[in-house]
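Note that one protein chain is taken out, while the other chains of the complex remain in position.
Then we have chain A:
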Amino acid sequence: MTPGIPIFSPMMPYGTGLTPQPIQNTNSLSILEEQQRQQQQQQQQQQQQQQQQQQAAVTTVTAAVQQSASQQAPQGASGQTPQLFHSQTLTTAPLPGTTPLYPSPMTPMTPITPATPASESSGIVPQLQNIVSTVNLGCKLDLKTIALRARNAEYNPKRFAAVIMRIREPRTTALIFSSGKMVCTGAKSEEQSRLAARKYARVVQKLGFPAKFLDFKIQNMVGSCDVKFPIRLEGLVLTHQQFSSYEPELFPGLIYRMIKPRIVLLIFVSGKVVLTGAKVRAEIYEAFENIYPILKGFRKTT
């Protein structure tokens, strides 16, 4: 990619060069170059459109920036911390007063690969069920004070050395440690996780601690979906022995450790698939697109 074009633009459509293509894709350089050229053109278009829209909305955003002054920069109009740019933020809300550039959030974009026929795509999109993220509040905390003065906190030092705090919107749980580090779990999307972490930081701030919002990072994403046909797990473990672990005496599902991307899938006889271990949303989508043709192969009974 040429410099100057932000690789991690939030408006990047799903299926561009960052997400590796399905298995049947060719690796020919010409197609890659063509993709890159298409991406560059699109991004330039996006950039121009974004700038136009953002200028209109800049007043409302600067007000927001001033309010959240203690939180980490960059908080500009297109501001998202670098880690989030990996995620395919199709659920990004349009800025106030602007029209969305892309249609409804949950439809995946078809990959820009001339070689891949449309029938290869499974048409099923895994739903994200849980996001685990961490953030550093940047100051030492007194957990007893927090537990005393917050309504939604529980603290039992004999059981666990952290305060467990919960908020209702987004419905999440946070573990707040005395070192100032915090773990936020239970959100259904990256943005919700970030918003929830900011709310916890704000609560801690209001309790009198100089909390900041440093190094927000998504650590794990869990998704699930249903292929809607039964799967012969015994067959799958025979053909994919080096990746699969199926012990019906211990657990009813098959544990499939995919190498690329590095995702663990739990595959059940009912056709439900749980994908976990992803740091970005695209890994989950990619892993499912990789496993779907394999599962289809086990659809027919003998």
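Note that contacts are C-beta pairs under 8 Å (C-beta built on N, C-alpha and C of every residue); 3 or more make two chains touch, one makes a residue touch a chain; residues count from 1.
Operating definition for what follows: contacts and distances are computed from a predicted model.
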item	value
Chain left out of the displayed complex - its UniProt protein name, from "WD repeat and SOCS box-containing protein 1", "Adaptor related protein complex 3 subunit sigma 2", "Collectrin-like domain-containing protein" or "Transcription factor IIIB 50 kDa subunit"	"Transcription factor IIIB 50 kDa subunit"
Absent chain, residues of chain A that touch it	64, 67-68, 75, 79-80, 84, 91-93, 104-106, 127, 148-152, 165, 167, 169-170, 188-195, 198-199, 202-203, 206-207, 228-230, 232-234, 237-238, 241-242, 245-253, 268-271, 300-302
